[in-house]
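With one protein chain held back, the other chains of the complex are shown just where they sit.
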Amino acid sequence: MRETLRDRSRARGLSRIRPPGGLRTSATVVVLATAVLLPLVPLLVWSVAGTWRYPDVVPGRVTRRGLDLVLDGEVVSATATSLLIALTVAALACAIGLSAGRAIGLHRFRGRRLVQFLLLAPVIVPGLAVTLGIQVFFVRYGLADTVLGVVLVQLMPTVPYAATLLGAAYANLDVDYERQARTLGSGPLRTFLTVTVPLLRPALVTTALLTFLISWSEYILTLLIGGGQVTTLPLLLFAAIGSSDRTAAAALGLLVVLPPVVIVVLVAGRLRGRDDAWMGLARG
Amino acid sequence: MAEPTLAARLDVSGLGARFDAVTAVADLDLTLASGSFTALLGPSGCGKSTTLAMVAGLLAPTTGDVRLDGASLLGVPAERRPVSLVFQKPLLFPHLTVEQNVAYGLRVRRPAGGGSGRASRQEVATQVEEMLERVRLGGLGRRRVGELSGGQEQRVALARALVLRPRLLLLDEPFSQLDADLRAEMRALVRELHDEAELTTLFVTHDQDEAVELADTIVLMLEGRLAGEGSPETFYTAPPSLAAARFFGATNEVRGLVVAGLFRGQGLLEGALTVPTTAPDGAGVLVVRPEAVGLDGEVPALVCATRFAGSDVLVDTELLDGQSVRVRVPLGTRVAVGDRLSLALVPDRCTVFTQEAE
Partner (left out) sequence: MSHPVVSTGPTTRQHAVRRGVPERLRALLLLSPALLVVGVFFVGGVVQAVLQSLGRQPFLGENDWSFDAYRATLADPAFRASLILTLRVVVVSTGLATVLGVAVALLVRRHARGPLTTLLQSTLAVPHLVGALCIGLLLSPSGFLSRLGAGVGAVDGQQDFPVLTNDAFGWGIIAEYTWKEAPFIAVVALASLTPHVRDLEGAARVLGAGRWRRFTSVTLPLIAPPVAAASVLVASFAAASYEVPRLLGQSFPATLPVVALQRYQDTDLLVRPQAMAVATIIAVSSLVLVAAYLSLVSRLSRRSL
C-alpha cells in the first residue's frame, strides 16, 4: 500500500496539508444546519403570516398581528407570571442546591448511592405520574390553583438537578481557600459569602440559568397544580396550538422559545462535556 | 512605622491527633520562645502539617493543649486566634486583586498589638502598600492574581499573613513548589521579615538544608512524635537520637558494646576501636558523619572503593570485622582501593546510641 504524504500527515494529526474545512465539510455543515433548523422555519414564517392559503409556499399577506399579540394584556400577564415563577424557582433551587451540593461535593457519608438515585429520579421520572399522586395534597393544603403551589411543585425537578450541578462544582473547589480565609480571621459565614460563593460563581450562574429554563418551559406540572388558574406562557401556547389560529400560535411559540435559546447560547461554553447539564434541556 | 509586635511564646503540651484508626501526632511537647525562628523538620507524612493545623485552630486536637503566652487556645476558633498561617499553595483569592487579597484579614479583625477597632479605609490602604513594599511588590496592588508569577504569589501570601501583625507566624512548606533559586530568595526574605518585625515563627519543612540555613532551633518530627530538638549544629555534632542522626545523613553506624563508659568494638575489632561515651552499658551503635571521620587515627580500615563527589571524594572502607565506614576526604588526598588507613573516630564528633531491638 503506497502511503501518500497526505495519509502520513493525517495519521500524525497534521491536517494542515489539507485546508481545514474544505468543500465537502462546508457542504455537510450546510446540509446538517438546514435539517436541524428546518422545523423552525415554519414557526418564523407563520408568526407573520396574514393570509396563507394552501398551497402557497410564501404567505400571501404579512401581518403584524402575531407580534401585536405578544403585547396583548393576557400575554403580558402570562409572561409576567412565567417570569415570576421561573425566577423564584431558580433562586430557591440554587439556594437549596447549594446546601445539598456542599454535602455531595465535600463530605463523606454513607448512602451516597441512594442520594445519587434520589437526586436523579425526579428529573427523569415523568412529572405527570408523580404529580397526579400528590395533587390531592396540594388541594388539601390550599396550594392548588396558586402561584405558590406551582412554584413548589416545580422545585421537584429543579432542586435535584441544581444539587447535582452544584455538587460537581463543590467537588472541584479547593477547600484550602476556606481554611486560609479562616486563618485570616474570617468566620464561617463571612468566608462563605466572600470566598466560597465567588469561587462558585460560574457554576451558580449556569445552574440558575438552567433551572430558570426548566421552569420557564414547564407545562404539565403548571397545568395540574395551577388548575388552569395560574396562567403561564406555555399554557397559553398550548391553548393557541389547539385553536385554528396558527399565526397566534407561532407568535407565542417564538416568545416561549426565545429565552431558552438565548440562555443556552450564553451558557454553552461553560457546559463543555458535562452531560448531566445538557440533560436538563433534553428533558423538556 | 510599625508598632512593635507582641511576639508570643508558644507552649504545646501533650498534643495529639487521631483520625479514625490513624494517629497522626502523638504526645508532642514543644516550646517556642518569644521572637524565635524554629523549623519543624521531618519527612512527608510525619505529622508536621497536622501540628500546624492544630496550632492554627483548623483542627481540634484529640489530646493536649496549645498555649499562647500562657493562655490556652483550645476552643478558640481559627478565625479568632492571633496566629497567621501561610500554606504550601499561595491560595490567593482569584476574584480579588493583590491589594484586596492583602487587605482581606484587615477588613475583619483588628491588628494584634493594639489599634482601635476596625481600621479605616485609609489606614488599610497604607498598611497594605507598606507591606507590599516590604515583600518587594510595591506598586503591584492593582494586579489580578492570574497575572502573577509563582514567586510573586507566595510573596503576596506572605504579605497577607504579615499585615495582620500576628503574634505567631506559621509557614507550611511555603516554598516547596518554587524553583531552587527562587526558593533561596524567598528563604532570605522570610528570615528578613522575621527579624524586622520581631515575630515568633514556626516554619515547617522536609528539607533539612532549608532548616539548617534558616532556623535558630530545629525540632525534628518522625512518625508523629518529637525526635529531637536543638540548634542546627547540635543535630550535626550531637544528634539527639539514632533516627535523628539517620535523618540528618550520618550514614555510618558501627556496632559494638558499651562497658563502663567506653564503647568497644567487638569480635575482630576488639581493642582496635575504643571511644569514651556517656551512653548506658549494653549493645550500642556508634554514629558518625562521613566528613567527621579523620585519617590520622588508630582504627584500621581497608579501602574498598573511592568515588569523586564534586568538592570531595567519598571513600568506602571496611573495618576488621566487616562493618563499613564511609569517609569524606578533600580532593587531592592520595587514596586508592586496597590502601590501609587508620581512621580517627573522635568522641566529640561521633555519638553512641543504645542499639534498638531490630
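Going by the order they are written in, the chains are A and B; count residues from 1 in each one.
Everything that follows uses one rule, which is that a contact is a pair of C-beta atoms (placed from the backbone, for glycine too) under 8 Å apart; a residue touches a chain by one contact, two chains touch by 3 or more.
Source: prediction; values computed, not measured.
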Of B:G16, B:G42 or B:P90, the residue in touch with the unshown chain:
B:P90
Contacting the left-out chain in the complete assembly, out of A:L37, A:V76 or A:L193
A:L37
Missing-partner contacts on chain A, residue numbers:
11-13, 15, 20-22, 25, 28-29, 32-33, 36-43, 45-46, 54-57, 96-97, 99-100, 102-110, 115-122, 124-134, 136-137, 152-153, 155-156, 159-160, 163, 171-177, 179, 182, 199, 213, 216-217, 219-220, 234, 237-238, 241-242, 246, 249-250, 253, 256-257, 260-261, 263-265, 268, 272-273, 275, 278-279, 281-284
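By our rule, only the chains that are shown with their structure count from here on.
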Where the centres are mean C-alpha positions, what is the separation of chain A from chain B, in Å?
55
Chain A residues touching chain B - in the complex, by the definition given at the top:
174, 176-177, 179-187, 190, 194-195, 198-199, 201
Footprint of chain A on chain B - complex, ascending
56-58, 77-81, 83-85, 87, 89, 91, 93-95, 104-105, 108-109, 160-161, 164
